[in-house]
Structures are given as C-alpha cells and as structure tokens.
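A single protein chain has been omitted; all remaining protein chains appear in their positions.
So, chain A:
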Amino acid sequence: MTEGITAAGPVAVRVQGLWKRFGQQVAVAGIDLELPAGRFIGLVGPNGAGKTTTLSMVTGLLRPDQGSVEVVGHDVWRDPVSVKARIGVLPEGLRLFERLSGGELLAYTGRLRGLPGPEVDRRAAQLFDVLDLAGARHKLVVDYSTGMRKKIGLAAALLHNPEVLFLDEPFEGVDPVSAQTIRGVLERYTASGATVVFSSHVMELVESLCDWVAVMAAGRIRVQGTLAEVRGEAPSLQQAFLQLVGASGRDAGSDLDWLGGGAGR
C-alpha cells in the first residue's frame, strides 16, 4: 500500500524487512518504510514500540538481524562512506563527550567529520547563537541541563549540513522555550529541502510539526502516509493513534468507579 503513496517524490529512507530480536524479545518485527525526501517526518508510537531500535538500525549504530536500509539510495551497511557523510544523528540514551565544553565538542565533531577547521568554528559560532547557547560555550557539557544537551546534540548533528537528520525524542525533557528554538531551526532546515526524521510519543507536537507520519506499535508499522491520510476521519492525530494501536476501546470509566466525587472512602 505504501508504494502508491510515496511515488510522488524521491525517497530519503527505504527500509525493507527489518528485524531485530534481543534474546526472546522481538523489538522490531519486519518493518517496511518509505520516507519521502524533503519532508518533516514523525515516527510515533507508545513506549517500547521499537522506535529507538529502528532509528539505531537505520543510522548504522545497531546491526539488524535481517533486512536492508537505504538512505538517499545508499545501503547503510554496504556503503557506509556515502551514508555517514549524508546523515546527522541525535540518539536517545547515549552520552556525548561530556568532559569537553560545548565549543570543544562542536570543534571536535566537525573536524572528525573532515570539515576544515575555520569553517567548523564559523558554523559552530552561528549554531551557538541560533540555539541560544552562546553563554554556555565554555562550560563543560557535563554541567549542561537536559534542554542544553539536546540543543548541543542537535548542533553536533547539523554541523556537517547533512541531507537527512535523525532525531530520537528531540523534545523529551526540553522546556517550551528551548523546544521553540529547536523547532525554528528544524523548520528552516526542512524548508531548504532536507529531510528530518524524528521520533516522539507526543501527538500534538507531531501533528503541528510533521507533514508525514509513520505509526509504530509492538515492533510493527501500523500505518504510514501524509498527516491527513494517517489522521483519516478522526478529529485529531491523538484519536487516530489511539484507535490504531488499539487503546481507544479501553474506557477508564467502567473501572475505578469509586474514584473521585469526594464521597469519602
């Protein structure tokens, strides 16, 4: 069903038959994805749906048991040279080199990516300004707050101007002001034709940001398509999502009928 929908434009990420098991637990159960280029793409699903596992495999940080991943036409595992130069990653649950200052971290990342030193410093200075981190440039990352860590991680992922950006829970634990800053940067970035793939379980956020959504639950893709297609008849993405993952039938009203009302005991 996905072929017809995405035929409109070039494909940024193509995933076929991707599997990952951890012991007895199946984290990702044979998913197929075709994500169009130049879009703001949301990968949504409840906790434990396999979003992080999927993103780790797509970015080459985790080896799949089976299946293939192509990013802008290059196989992630067979052609890492082409892929790694074209993608930027902000993983969830992995550290940064925290004993460097923010400025040193960007200098290190950019030079490791093979960019010339003066160019790295120029871009880093701009990113610090735009992301509102200029005051923390000389502070060690270990002393950063959660929001600042997300922002410096984003800066490190953007530094080499990748074609596709993968962000795992970029808004988790981020205050509204920092979230707005991150949004602004990402919207500007996609407007220039680049692709952003990000995971989240906050539907309102995905609905307001994304024009393409893939819904994941229990290691499988339930549906993927434009926001309107995924939402369908439902009044909001939240409602559509709850129906898709089979959670909407459970009305809390019938249980816990003793709760509330102030009647005592």
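Definition applied: a residue touches a chain if its C-beta (ideal position, glycine included) is under 8 Å from a C-beta of that chain, and two chains touch if they have at least 3 such contacts; residues count from 1.
Everything that follows uses one rule, which is that contacts and distances are computed from a predicted model.
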Handout entry: Chain excluded from display, named as in UniProt, from "Transporter", "Outer membrane protein beta-barrel domain-containing protein", "3-oxoacyl-[acyl-carrier-protein] synthase 2" or "TusE/DsrC/DsvC family sulfur relay protein"
Key = "Transporter"
Exercise for the section: Quick one: say which of A:32, A:75 or A:104 touches the chain that got left out. Expected result: A:104
Fill in the blank from the handout: Listed in rising order, the chain A residues that touch the chain left out are 59-63, 80-81, 83-85, 89, 91, 93-101, 103-104, 107-109, 111-114, 117, 138-140, 142-143, 156
